[in-house]
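The complex appears here minus one protein chain, its other protein chains still in place.
Chain lettering (A and B) follows the sequence in which the chains are written, and residue indices restart at 1 in each chain.
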Amino acid sequence: MQLRRGGNSRCFTPGTCMTYIANRLLSVALTLLLISVITFMVTNILPGDVAMVIMGTQSNPEALAGLRESLGLNDPLIVQYGRWIGGMLTGDWGNSLVFKEAIGPLIANKVAASALIVVMSMTIALAAAIPLGVWAAVHRDKWQDTTASTTALMGVSLPDFFWGIMLILLFARYLGWLPSSGFVHPADDFIAAVRHAFLPSLALGLGLMAHLTRMTRSTMSSILSQEFIRVARAKGLTEHTVIWRYALANAIGPVMTVAGLQVGYLFGSIIVIESLFNFTGMGWLTYQALLNRDIPLIQSTVFVIAAVVMITNLVVDLLYAAIDPRIKLP
Amino acid sequence: MKEFFTGKGIVGGGIVLLVLAVALLAPLLIPDTWATQMDMRSRLAGPSTTYLMGTDQLGRDLMFRMLLGAQTSIMIAGTAVLMSLVIGLPLGVISGYFGGWIDNVLMRLVDTLLAFPALLLALTISAVLGPNLTNTIIAIGIAFTPYLARIIRGEALRVAQMPYVEAARAVGTSDTWMIIRHILPNIMPPIIVQATISLAFAILAEAGLSFLGLGTQPPDASWGLMIQASRDYLDVAPWTALVPGAAVAITVLGLNMFGDVLRDVLDPRTK
Partner (left out) sequence: MTKPIVEIVGLRVGFGGAAAVKDVSFSIQPGETVCIVGESGSGKSVTSLSLMRLVEFGGGEILDGHLMFQRGDVTMDLVTADAATMQSIRGNEIGMIFQEPMTSLNPVFNIERQLTDGLLMHEPLSRSKARERALELLREVRIPEPERRLKQYPHELSGGMRQRVVIAIAMACRPRLLIADEPTTALDVTIQAEILALLNRLKREIGMAVMFITHDMAVVAQIADRVVVMYKGDVVETGPVAEIFAAPKAEYTRALLAAVPRLGDMAGQSAPEPLRLVGDTHDPKPLTPRATPEPLLEVRNLTTRFPVKGGVFRRTVAQVHAVEDVSFTVNKGETLSLVGESGCGKSSCGRSILRLVEATSGTVHLGGQNVLAQTKHELRGMRQHMQMIFQDPFASLNPYMRLQAQLTEPMQNYGLDNREERAAQLFDRVGLPRDFLRRFPHELSGGQRQRIAIARALAVSPGLIVADEAVSALDVSVQAQVLNLMMELQADLDISYLFISHDMAVVERVSHHVAVMYLGRIVEIGPRAAVFENPQHTYTKSLMQAVPIADPNQRKLDGDLAFKPIPSPIHPLDYQPHQSVYETVGLDHRVLVQAG
C-alpha cells in the first residue's frame, strides 16, 4: 500500500488532525477487508471443494452432498464469506484438513520461524548492499561500478532456489559447516536456531542484496548529481563527509522504502526456500496447504502473509516519515 | 541507437537473440527422441563425449532436454507477460489518463493486490486451478498484472500532465485521439523496458512454480521442472541441477542486461 507523502497529508486545523489518525486506521481496516475478499475469491474459483478434499474424489456422491450441506458449501458465496470472515474476527480460524489442528496456533508458531529468516536475510542484504551500492555510485562508470553492477545483475538473475541448491552443495555437503535442513526454535537453542536459519537466510538474502545494490546505486548517483552536493563540496567538506553524510542521509529513506517493499517479495520466496531447506515456517506451511489443497489453511496463510506485507509497508512508511524532516505526520 | 552498442547491450542482446533462436529452432532441428531416449546404463552420468552435459536420473541427455525446454519456458513467460499487458495496459491508461473515481477504485484494488507476493498469488492460483501448462500461464499472468497496471498508470499519469497533452487539448483533440496519438507513443518506451524485465521475472516465476511441482507437469519439459527432478540427486550428480539452472540464469541475465540498456536508450529521464 502506498501512502501519500508530502504537503497534502498535513493538517490545517486541530480537528482534522484527530480525524487523520482515525482515517489512517480506517484505511488499514479497509485494506485488510479487501485482502480478505480477494483471498476468499481466489480460493473459491477452484473446480473442487473442501468436501471433495476431505472425502477424496472417488467417494460416494450422496455422502459428499451430505458433507457439503453440513459444511454449508451450498450457501451463496456471500454467506460463506460472511461465515469465514466472522470466524477470522472472533478468533475461530477453523481446523486444518492436513494437520488436523486448529489453524490459529499453527500459524502463530510458523510466523515466528519465518520472521527469523526474513529479518536475517534483510540484515545480510542491507549490510552488503548499501556499501556496495554507494561504492558503485561514487565510481560511476569506472571499473568499480562495472564490477559491482555486473555482480548485482548476476545476483538478480539467478533464481533463489538455485542459490539455495548451490549453498547446500557448498556449505552442507562439501564443507559440512552448516546444517542444510530443519528448524530449531530460538528459545530452545539459540545458536542452533541461527545455524539452521543461516543458509536459507543467505539464499534469500543474496538475490535481495543484488536488487538493493542496484537500487542504492541509482538513488545515490541521482543524489550525487544534485546541487546541494555541489554546495557541500564548495564549502570545502571532505569527500568522505560529502558522500557518507550528506548524500547517504538522503538515500537511506528511498532505500529503506524499497527494502520494505521487498518484504513482499521475501514472503513469496520463502515458500520455495523453506521447502528446499525443510525449514518449517510460514512458507513451508503454505506450501503444504497448497500441495494438499487444504483450503481453510490456504485461506488463512494467504490472508496472514498479505496482511503482514501490508502492515510492514505501513511501518516502513511511518519510519520514513520519522527520519525525513520533509514529511510531517500530524 | 548508437548507445545500444555498448558491451552490456551487445552481450544482453546477443543472449536474448540466442535464447530466442534456441526456443524457435531447437524443436525443429532436434528430434524429440534425443531428449526422451532413456539410457539405463548411464543414469546420472557426468559430462562426457557421449553426453556433453551429462544425463539425468533416467539416463536422458541433459543438453538436449535443456535445449528443448527453452521453448516451454520462453513460451510460458512470454504468454504470461503478454496476458498481463493486455489486461494491465487498458486499466493503467484509463486510470492514469482519466483519473477521478475510476482511478481511486482501480488503484486501491491494485495496491491491495500488491500486498500479495506475486509468487504466492501465482502458486495459489495454480494450485487452485490444478497445475498444468495453461494454468501456469494464467497464474503468472494474473500475478504480474497489478505490477504492470501500477507502472503503466504511473507513466500514463506522467504523460497526461505533460504540456504537450495540455497543448493538444487546447487545439481540440478528443480523448480517443489523445490516447492514440499522444499518450500511447510516449508511454511505450518505459513499458517496453518494463515488459523485458517482467519477462525475466516470469522465467524465474515459472522455474519457481515448476520447482515446487505446482507449475508445468511432465511430460512437458521446462527448466524449472528439470531442476525439481534434480533435487534428490544433488549429492551424486550436481550437473543435473547446474545445467537447467545455468540456462535460467543466462537467459534472465541476458534479459536484464537487455532491459537495462533499453532503459538507457529509450528512457530520456535516466540521461
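As a convention for this text, a contact is a pair of C-beta atoms (placed from the backbone, for glycine too) under 8 Å apart; a residue touches a chain by one contact, two chains touch by 3 or more.
All values derive from a computational prediction rather than experimental measurement.
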Using the touch definition up top, pick the residue from A:Thr241, A:Asn278 or A:Asn292 that touches the left-out chain. A:Thr241
Extract the touching residues of chain B with respect to the undisplayed chain. 104, 162-164, 166-174, 177, 181-182, 185-186, 268
Positions on chain A contacted by the hidden chain, ascending: 8-13, 16, 19-20, 23-24, 26-27, 30, 225-228, 230-239, 241, 246, 249-250, 253, 323-326
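Just so it is clear, only the chains that are shown with their structure count from here on.
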What residues of chain B sit close enough to touch chain A in their complex? 108-109, 111-121, 123-125, 127-130, 200, 204, 207-208, 211-214, 227, 230-231, 234-235, 238, 241, 245, 248-250, 252-253, 256-257, 260
The residues of chain A that touch chain B in their complex are 1-2, 31, 34-35, 38, 42-43, 45-47, 153-154, 156-162, 165, 168-169, 173, 264-269, 271-272, 275-276, 286-287, 290-291, 293, 298, 302, 305-307, 309-310, 313
